[in-house]
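For chain A:
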Amino acid sequence: MSIEWYLVLAALLFAIGAGGILVRRNPVVILLCLELMLSAGALAILAFSRMTGDGDGQVFVLVVLVVAACEVVVGLGLVVAMFRRRVALDVDETTELHG
Partner candidate 1 sequence: MLSVLLWLPLAFGIVALLVPAGRAWIPALAGAIGTLVVAVVFWAGWGSPGEVPQYAESVPWIPELGISYSLAIDGLSLFLVLLTALAWVPAVAFAASRKAGEGRERLFYFMLMLGESATLGAFLASDLILFVLFFDLMIVPFYFLFGIWGRDRDGVGAGTATMRMIIYTLVGSLLMLVGAVALGFAAEDASGKELTFEIAELIRRGIPDSTQYWIFWLFALAFFIKMPLFPFNGWMPDAYRAAPLPALALFSAVLSKVGAYGFLRVVLPVMPDAAELFQTAILIFAVASIIYGSVIAFTKIDLRLIIGFSSIAQLGFITLGIFALDDTGASGALFQMVNHGLVVVPAILIVGLIAERTGSEDLGPMGGLAKNAPILAVIFLIVTMATLALPGSPNFIGEFLILNGTFQVSVAIAIVASSGVALAAYYALRMYQRTMHDPLPPGSDSREISLRDGLIVVPMVLVLVVLAFAPQIVLGETGEAVADVVEKVGSAG
Partner candidate 2 sequence: MTAASWAWLVLLFPLLGSMVIAFGFRRLPARTTGIIGTAAIGLAFVAGVGSLFALLSEPSESRYVASSLWEYAGVGELRIDLGLYVDPLAVFMVLVVTGVSFLIHFYSTAYMESDEGYRRFFSYLNFFVFSMLLLVLAGNFVLLIVGWAFVGFASYALISFWYRRTTATAAGMKAFVINVVGDIGLVLAAILIFRELGVLDYRAVFEAAPEAFTTNEWTIVAICLLLLVGAFAKSAQLPFHTWLADAMEGPTPVSSLIHAATMVTAGVYLVARSWTLFELAPSAADVAAIVGVVTLLVAGTIALVVTDLKRIIAYSTMSQIGYMFLAVGIGAYSAGMFHLMTHAFFKALLFMAAGSVIAVMANNQNIDRMKGLGTAVPFTGAMLVIGSLALAGFPLTSGWFSKDEILDYALYRGDWYTWLAIAGYVGALMTALYAFRIVFRILPGRPCPEAAELIETGHVAHGEPVNPVTGAAEDYEVGYPGRDHHVAEQARGMRIGMGVLAILALVAGFLQVPGVTEVVKNFLEPTFEGSPLAELHPPVGKAWLGLFNGGVIAVVGIALAWVFWVRRPAIPEALQTRFRPLYELFLHKWYFDELIDLLIVRPVKALGQFANRVIEPFVVGGIVTGTTTLVRSAGSLVRDLQSGMIRAYAALMVLGTILLVLYLLIGAA
């Protein structure tokens, strides 16, 4: 299979993730979409890795996955904390960090 298909899939996944972040307001869904984008990136790297035939890309992707996992942990932790403090689970409402 030519590399284009992998890249098209990755691009699609990435676009879906990005679109989701832009339109959804629930932090859990945003986190989901973030994961989707990360996976898209990982997929693209894997595809290139196979194309060039060395293992560096695979290592890289493993690191990305670990980082993604950490990120989810922190993100979900934040969501839980918001829930506990009875903050509305809506990213448009939580804007205290504005300048």
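The candidates were selected such that all candidates are chains of the complex that A comes from, given by their letters.
We adopt the following convention: a residue touches a chain if its C-beta (ideal position, glycine included) is under 8 Å from a C-beta of that chain, and two chains touch if they have at least 3 such contacts; residues count from 1.
Computed from a prediction, not measured in an experiment: that's the story for all the values here.
By the touch rule above, chain A in this complex touches candidate 2 out of 1 or 2. On chain A, the positions that touch candidate 2 within their shared complex are 18, 21-22, 25, 30, 91-92, 94-99.
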